[in-house]
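Note that one protein chain is taken out, while the other chains of the complex remain in position.
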Amino acid sequence: RRGEMAKATQLIDNEVFRAYATYTAIVLLKMMLMSLITAYFRITRKAFVNPEDTASFGKGESAKKFLRTDPDVERVRRGHLNDLENIVPFVGIGLLYALSGPELSTALLHFRIFVGARIFHTFAYLIPLPQPGRGLSWAVGYSVTFSMAYRVLKTAWLL
Amino acid sequence: RRGEMAKATQLIDNEVFRAYATYTAIVLLKMMLMSLITAYFRITRKAFVNPEDTASFGKGESAKKFLRTDPDVERVRRGHLNDLENIVPFVGIGLLYALSGPELSTALLHFRIFVGARIFHTFAYLIPLPQPGRGLSWAVGYSVTFSMAYRVLKTAWLL
Partner (left out) sequence: RRGEMAKATQLIDNEVFRAYATYTAIVLLKMMLMSLITAYFRITRKAFVNPEDTASFGKGESAKKFLRTDPDVERVRRGHLNDLENIVPFVGIGLLYALSGPELSTALLHFRIFVGARIFHTFAYLIPLPQPGRGLSWAVGYSVTFSMAYRVLKTAWLL
């Protein structure tokens, strides 16, 4: 049984899985960064949503005026939600893809393009860059996930 | 070490894991489809949220009128968020469930009912069907995930 236990940690010896782990950790950390950016804009723009978050500004009407939406805060939040919508499929399908035995070079190509596209997408959303910059970076990441899903379904298909 | 590397890709040889991979890829692709449907309604209803997305409609007031919410767009977005809320637990708990050694037939039953329920849920949301169609399909998917979580906790419990 001790031998079996050891095996469980050996996924991490597989190079494709190591690449998956590296890029997944990076892109999830990038997504987590959106929370910090939202907090930064909420504090600097003084735009909060929960009454208890404005208590330090005093009571009553003086604090109530900070319960408002701010365009910069909303922009970061949209970027964050778009990350969730796109990075969740990447993490799930990417794991299955990494376990489907692709060539390391092909896998690296998928992971690098996806993570690069999502980092570009964040800059395009926050600066903001004129379209179709953001739209294209979204489509590139989407296509990479689609390509990985195709290989997963081709390799694993059992309905 | 090469032997260990090979092992890492052999999860995909396990039939329950193959079934998990198949249904997870399908349901994540279905979730990704919501992005395309949102884009379709944003473009056909001319209802955008980012000023830079309306730049092609001209400048100033003529473009500003397309910065608005549309009931059809909002409906798809609610369906998309509901997917995130329900498919994320399925993907996470389903992976642990697939590794907990269930019977293939039991696992297939869980995966098929969940994915069927979520596809029905999307149609129920977008058409929309009268209640309780959408509510029931949500509850069916929820119950499947709960059932898998029960087995995971029974098998793996180490607090």
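Should a chain be cited, it is by its letter among A and B, assigned in written order, with residues numbered from 1 in that chain.
Following the convention adopted for this analysis, contacts are C-beta pairs under 8 Å (C-beta built on N, C-alpha and C of every residue); 3 or more make two chains touch, one makes a residue touch a chain.
No experiment lies behind these values; they were computed from the predicted model shown.
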Full-complex touch with the removed chain, picking from A:22, A:44 or A:69, is A:22
The missing chain sits against subunit B at residues 7, 10-11, 13-17, 75, 78, 84-86, 88-89, 92-93, 95-96, 99-101, 128-131, 134, 138, 142, 145-146, 149, 152-153, 155-159
Contacts from subunit A to the absent chain lie at residues 1, 4-5, 7-9, 11-12, 15, 17-19, 21-26, 28-29, 31-32, 34-35, 49-50, 52-53, 55-56, 80, 84, 87-88, 91, 95
